[in-house]
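Heads up, one of the protein chains got dropped from this complex, but the rest are sitting where they should.
And now, chain A:
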């Protein structure tokens, strides 16, 4: 995990939707290879923070640097920064008019300008990795939630990203399908992928996270290793939240 500077650097970010402030002067750094898990009650701003990291939301003020490049000043260059950063959504957001193979190869071919054959090879190896090689020709509508989310992870990985962002990746899944998605994420973490994960899966956060951030009302209330945060929370608000969810 040793590296010169952080791969993600967030400084004093503020974000409001109308009169509703969702992020208040948030600062956080993520080192290369680090797995950071963000927990907190709904409406705490954790998803918004994650979405700010790849420019899906634009903060009113503050600074976000990805691999030492300013995201907010990137202009059209934002597509290049995004192409090196995968994102997995709660609702999968697979492209329903494309089959599994096309879902995965579209961006590598169009954005990375990879040859179609190469992209398909890559797609097959990623499908193998998430255990879905046999679904290659199917359309998203015929996949279960767990399968769809694993395809979505493969789709993001096909861009060979340096960072993976996960926005509540298991919240829309039936309970019996949560495990298969978490397994894929654990493997990724074990390979040294830099990951920022918003989740309600406390067991997963404890097992896989290098660092856990607890957010509430737009601020990072407390952060630490999973042991510190789950076993010996220092803040009363953290304790109150954990007592509700654990």
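Just a few scattered comments:
The rule we apply is simple: a residue touches a chain if its C-beta (ideal position, glycine included) is under 8 Å from a C-beta of that chain, and two chains touch if they have at least 3 such contacts; residues count from 1.
What we mean here is this: contacts and distances are computed from a predicted model.
Per UniProt, the protein behind the absent chain is "Amino acid ABC transporter permease"; the candidates were "Iron-sulfur cluster assembly scaffold protein NifU", "Outer membrane lipid asymmetry maintenance protein MlaD", "Amino acid ABC transporter permease" or "Thiazole synthase". Here one chain is not drawn; of A:7, A:101 or A:156, the residue touching it is A:156. Of the candidate positions A:16, A:31, A:106 or A:242, contact with the unshown chain belongs to A:106.
Note that of A:91, A:125 or A:225, the residue touching the chain absent from this view is A:91.
Hidden from this view is one chain, which touches chain A at 54-56, 76, 79-80, 82-87, 89, 91, 93-97, 106-107, 110-112, 139, 152, 155-156, 159, 165.
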